[in-house]
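With one protein chain withheld, the remaining protein chains of the complex are depicted in position.
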Amino acid sequence: MKKVISRIYMAIIFVFLYAPIVILVLFSFNDSDTKSRAVWSGFSLRWYQKLFSNGELLNALRNTLIIAVVAAIAATVLGTVAAIGINSMKKWPKRFVMSVGNLPMVNPEIVTGISLLLLFVFGARLLHVELGIFSVILAHITFCLPYVILSVMPKLRQMDNSLFEAAQDLGCTPIHSFFKVVFPEILPGIITGAVMAFTLSIDDFVISYFTSGTTQTLPVYIYSMTRKRVSPEINALSTLLFGTILVLLLVINFSKKRSNDVKEKEEAR
Amino acid sequence: MKKILSLFLSSLLLVSCFALSASAEQEEPLEAEDTGITINVYNWGEYISDGSDGTMNVNQEFTKRTGIHVNYTTFDTNESLYSKLVSGGASYDVIFPSDYMVARMIEEGMLQKLDFSNIPNYKYIDEDYRDLAYDPQNEYSVPYTWGVVGIFYNKNYVKEAPTSWDVLWDDQYQGKILMFDNPRDAFGIAQKRLGYSFNSTDMAEWQEAAELLKEQKPLVQAYVMDQIFDKMEIGEAWLAPYYAGDAAVLVEENDSIGFSIPTEEGTNFFVDAMCIPADAQHKAEAEAYINFLCDPEIAAANMEYVGYSTPESAAKELMDEEITSNPIYYPSQEIIDNSEVFLTLPSEINEKVDKLWIEVKMGSSGSTATLIVVLLGFLLLYIVIVITKTIKRKRMNRY
Partner (left out) sequence: MKSKALSAPYIVWMCIFIIVPLFLVAYFAFTDKTGAFTLENIIQVGQYSDVFLRSIWMGALATLFSLVLGYPLAYIISRSSLRHQSVLIMLVMLPMWMNFLLRTYAWMTLLEDNGMINNFLAAIGLPRLHMINTAGAVVFGMVYDYLPFMILPLYTVLMKIDRSVIEAAQDLGANSRKVFLKVTVPMSMPGIISGITMVFVPAVSTFIISKMLGGGSNLLIGDLIDMQFLGNAYNPYLGSAISLVLMVLILICMGIMNQFDEDGSAEGGMMP
């Protein structure tokens, strides 16, 4: 009985979570001229066709990908180095640096957004440049950094510090011993941080909205789409994004499961 | 983990290749040499022919003919255009402010003078639209479109074409009325209803208009701009004041939607113009763009799609007779004479109007005391919790 209730409850929540997505996907195939959102009038792929001839949108997609890749790489490198540095600090300075560094995570996004806007406008006037893809990248690195640091830190703490020293005693240079000893140990943390930074950057709207100047990222473009006459192109776009993610996750899950199965088999032997 | 990463990276590569190839496919062969220059154009939403349904894609055509690329983005009100220019740190090459905003920008030194030798097509602009009050010497702007404000209504629910702004205060349409989401247009309606000028410098009149808007607020479904297309088309809203040009989409494509200009009190006559901001990076290319849009052939194709009225007789001649004889797009002289133009307001009035507008939208009956009480309340709660916890801990330690 209890199990049935919990099953039903779970089903209700999942319907709640997925209903709008299903509707979006369904209506991306709607063949309607009146652009009505609630009446089904036949199957068609024309909104997809339209989407792919929309230069502005593809441009926005490209910007988003460039920003996400650059910001994720920069945040990962800077964050990993910083985590190692912070890890070897004394208790109080460490606490201070960590809590200031976490501000972009704790602060409302809109406050981070406008504070960076003020900074960039100030800087742009000083250096006679304009806001654009570069300022968005700087902003994204800033809010991704704490996530990278927070995922690398625990791995560093788990690591035995004497290993690093031992490698040096055995004649490795500090850099060499870092790559031979420390790096492999904290790699999982670095990867988690990088993936997180990448996805956060791709999904960010609020901070890009305030710092992007004349550049459009995908979320900023979507926002301007919702402010205009709505076209089912937006549904087609959601469907494609959702499909990509779904496939990606399924593949990851599947490969994980297979490697688990292989392991199990090996253990059974 | 490594596997995940490699998968992740490869899929990323795939997606980006896909995006790049798709955008490469897009481009048509250029007729002119590729200049490698991109101009930033900032226009109203739904305000250019974008190539949908077999119409001309104006920006693509421009790139094809001149080899200059266009980064085209949109805004939705004059005021947000102003904010973005002042605070956004963005430098645009061509912008499309309306009359009063052109004047304000000239006054604040935000625009630069145009070199009309680069805009030979200016000769097509009719005399009536030159040297207007917002730019008396016509040095900074070239008119793009003009029009009047009227009311879109759903014929199924609003039986008679409204002839007065009063209908927007009629409570039988509660929750079905849309209202402008920008101060000048919204206040303008209230001012006309009260019989005042749009350009009053008497704060008492503005105050009165604000009270009228507050009174209307419970009836208003939402304050929107271009979302009215959507909300009117599917029948979510029944009444919406908006610009006449948008009838091209709303009225032509929907039998149930009508458009009417309130003749009892008069309406607003506006001109939207093309300008170059003071900090533009590519002035000559921007002028080429303006010149291109003034080309009668292009203007005709563009306006047929956009629906707003063109200031060029030469373009009008090339357009469909059905459009140019339609009183919605080209209203009678009588209506134009009965309408008023927005002028720029003195800056101290502007500031107060901004405040009144926030008051209308947000409600501001609150007082500083309330906020302080709230903040102190939270602070007190925090302190109480901290103290009780320390006491508790001390007690625990005692045992």
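We just call them A and B in the order they show up, numbering each chain from 1.
Definition applied: a contact is a pair of C-beta atoms (placed from the backbone, for glycine too) under 8 Å apart; a residue touches a chain by one contact, two chains touch by 3 or more.
Note that this is a predicted model, so its numbers are computed, not measured.
Visitor: Among A:Leu58, A:Leu116 or A:Ala167, single out the residue that touches the unshown chain.
Guide: That would be A:Leu116, which touches the missing chain.
Visitor: Touching the left-out chain: which of B:Ser83, B:Ser197 or B:Ser332?
Guide: B:Ser83
Visitor: I need the residue numbers on subunit A that touch the omitted chain, in ascending order.
Guide: 6, 9-10, 13-14, 16-21, 23-24, 27, 37-38, 78-79, 81-82, 84-89, 97, 100-112, 114-119, 122, 138-139, 141-142, 145, 149-151, 174, 199, 203, 205-206, 209-210, 218-219, 222-223, 226, 230, 234, 237-238, 241-242, 245-246, 249, 253
Visitor: Counting contacts across the full complex, list the positions on subunit B that touch the omitted chain.
Guide: 77, 79-80, 82-84, 86-88, 175, 179, 181-183, 217-218, 220-223, 234-236, 351, 354-355, 357-359, 361-372, 374-375, 378-379, 381-382, 385-386, 389
Following the convention adopted for this analysis, only the chains that are shown with their structure count from here on.
Visitor: Nearest whole angstrom, what separates the Cα centre of subunit A from the Cα centre of subunit B?
Guide: The computed centroid separation for subunit A versus subunit B comes out at 32 Å.
Visitor: Tell me, which parts of subunit B touch subunit A in their complex?
Guide: For this pair, the touching residues of subunit B are 1, 3-5, 7-8, 11-12, 15-16, 19-20, 22-23, 26, 40, 42, 45-46, 51-52, 60, 71-74, 76, 87-92, 225-227, 229-230, 233-234, 249, 253-254, 279, 281.
Visitor: Report the residues of subunit A in contact with subunit B in the complex, numbered from low to high.
Guide: 34-38, 50, 52-53, 55-56, 58-59, 61-62, 65, 69, 117, 120-121, 124-125, 130-132, 135, 187-188, 191, 194-195, 198, 213-214, 216, 224, 226-230, 244, 248, 251-252, 255-256, 259
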